[in-house]
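All protein chains but one are shown in place.
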Amino acid sequence: MRKHKTAIMFGLAVFLLAVVLLSVSIGPVRITVPEIIKIVLHKVGIYRNTGGWQAVQESILFQVRLPRVLGAVLVGAALSTAGVLFQGLFRNPMADPYIIGTASGAAFGATLAMLLPLSLVFYGFGLVPIAAFLGALGSVLLVYRLARFGGKAPIISMLLAGFVTSSFLVAIIMLLLTMSDRLGLKIQQVFSFLMGGITVTYWQQIEVIAPLVVLGIVAAMFFAVKLNAFSIGEEGAAYLGINVEREKMIILGVGSLLTACAVSIGGLIGFVGLIIPHAMRLILGPDHRLLIPASALAGAAFLVIADLLARTLLSPAEIPVGVLTALIGAPFFLYLLRRSRREYAF
Amino acid sequence: MKLLRFFAAILVICLAGLTACSKTSTPTSTTYTDDLGRIVTIQTTPHRIVSLSPSNTEILFALGEGSEVVGTDDYSDYPAEAKTITHVGSAFPSFNIETIVSLKPDLAVAFGYTLPDYATKLQSLGIPVIVLAPKDVSGVINDITLVGKITGAASAAKTLTTGMQNSLNTVESKIKGVTAPRVLWEFDGTDPGNPWVAGPGSFNDALITLAGGQNVGAGGPTSSWQMGTEDIVKADPQIIILDDYQFGMTVESVEQRPGWSAITAVKNGAVYPITDSDLTDRPGPRVIQGLQLLAEIIHPELFK
Partner (left out) sequence: MHSKTSDLLISDACFSYTGGFTLNHINLFVPNGQMVGLLGPNGCGKTTLLKLAAGVLVPSEGDVRIGEMSLKKLLRREVARQIAVVPQEFNIPFAYTVEEVVMLGRTPFLKGLNGESKRDHQIVSGVLELTGMAGFRNRYFNELSGGERQKIVLAMALAQEPVILLLDEPTSHLDISHQIEILELLRRFNREKKVTIVAAMHDLNLAALYFDRLVLLDRGLVFADGSPDEVITGEIIRKVFSAKVEITRHPKTSVPQIVLLPDNPSSFS
């Protein structure tokens, strides 16, 4: 399997495109794939004929569906890449993007924003996603500071600090909720956020997040070789010429940025950042130069599918995406594990 | 012998006297059935009442029982006199049971579609609890009648409910046979792509139907749920009601939401804010005003 690397990458890219097209064509307002292609080409200026589709279809396609599906692509890619980074850094295949407190930080920011009677819109982002983003980054910084001692921040300390910070923030979230007005509605909103769901309403949000995610993934690829070196431990990596503390900070930073981006448009979607890197590693091997781009593509496709199911299975109600990622992800992952039992003999 | 008979006589007289006394101090107790089907026994006409929801407070005051209300929840604010009454907490996070008990009430009027824990607690402390859970305007009318009976204000209740029923009948007769336009009731549009809307079984859903409208949110899973933009566009409401105007939602921002320009209500400028949500959201005596307000919005040709 490892030998056909380029073929697999290409296959993943094609699969992603196909899945995006499929997802964009499904919804309460029917739009067929040929119609999609016509509308998009027309918008871009290539296809001159109008007619062949309705105005409402064009409106829904561009204003509702496309932003949402692109949002799913970005969130899936960002979470998977962050997962690879954290699994490589922590040398732990059970690490996920939320491991050092980004989840509770984001939830904390989001809850605060939901409780404040402010409303503001910045590039299409309301207060909640902005606060979630800042909360995610803020908590990582806090965890890093807490773990740092004598110029170094050992991995174990970060894990512990992450756990402590999470517990603390969760407690404060609960406290804030009990003291709030309109508690019934607030609980519903916080629950929605915690369960995860792609909430992209404006193109501006894509315009802001997409470059950040792409930048993050490209940066991650530059660190692929170093992550390979980290596989033998921080000490071993130092012997191989890695400036451990500095690289650790950068990798953590990139991973946290990607996670924060994902959280700002998707809430707390779990499982993707854990199992996609895992699955890709089982199929393609642990070389990060391949693992990172493959995970990004596979994660994006996975989340597009999950999002599609989330909004169609119980239509018009929506299942939270986080529930679906777990429901699909768990059995699929078990299957992969059974097929490759040699991977985790320590 | 004579002494014995003497003492026996005194004993009998004392016993008779005692039973006579206790008999006169035994009040007549009545049983009532509340909205959850609970059978509640109330010993005497209550004179110290604790109201555990704003709608209950309004009912009590409308029946002229305001002076007998010794405690209310934190959110009771109508009429103005209610604001000065001792607060006892609220459903979320919790009522202050101790405060309630310290007021020595002989009746607590609660609100809830399922039996709240605090109701059981208060009952176990010897305070009778009536739980109200009206599903629509008729339900409110029944509740007012019930509360009137319990508090000894039956005639005030009769007057109030008759007026309410008349208004209700008037509205009903006017909308009879008239096509019901599609209405969207928005609770919270903080997430503009997925606003929380009134679903089936909600009080607002009943209100919309009574006012001659058709709730597009009635196809949802619960009484309050998030309806996606696409589903709203597909349902194409002719009227949109903003119940979140009280939280700062504006008509302009709704009209500018991506994808919403295709909706009939937006195209026709039929997006209406509710300026006083208490009229439509509180299942109390003023709900008739809320109904009339709604009817005017939905059928302006019939109610102006």
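Quick notes on this one:
Lettered A and B in written order, each chain numbered from 1.
The rule we apply is simple: contacts are C-beta pairs under 8 Å (C-beta built on N, C-alpha and C of every residue); 3 or more make two chains touch, one makes a residue touch a chain.
As the structure is a computational prediction, the values presented were derived from the model and not from experiment.
Across the complete structure, the visible chains that the omitted chain touches are A. The missing chain, though absent from the display, is touched by one residue of A:55, A:156, A:171 or A:232; that residue is A:232. Among A:9, A:56, A:240 or A:317, only A:240 touches the chain left out of the display. Residues of chain A that touch the chain left out of view are 91-93, 221-222, 224-226, 228-229, 231-233, 235-236, 238-243, 281, 285-287, 289, 342-346.
Going forward, only the chains that are shown with their structure count from here on.
The distance from the centre of chain A to the centre of chain B, with each centre set as the mean of the Cα atoms, comes to 44 Å.
By the touch criterion given at the top, residues 92-93, 187-188, 190-194, 196, 219-221, 224-231, 233-234, 247-248, 257-259, 261-262 of chain B touch chain A in their complex. Residues of chain A touching chain B in their complex: 27-29, 55-56, 59-60, 63-65, 67-68, 114, 117, 119, 126, 128, 178-179, 183-185, 188-189, 192, 197, 199-203, 311, 314-318.
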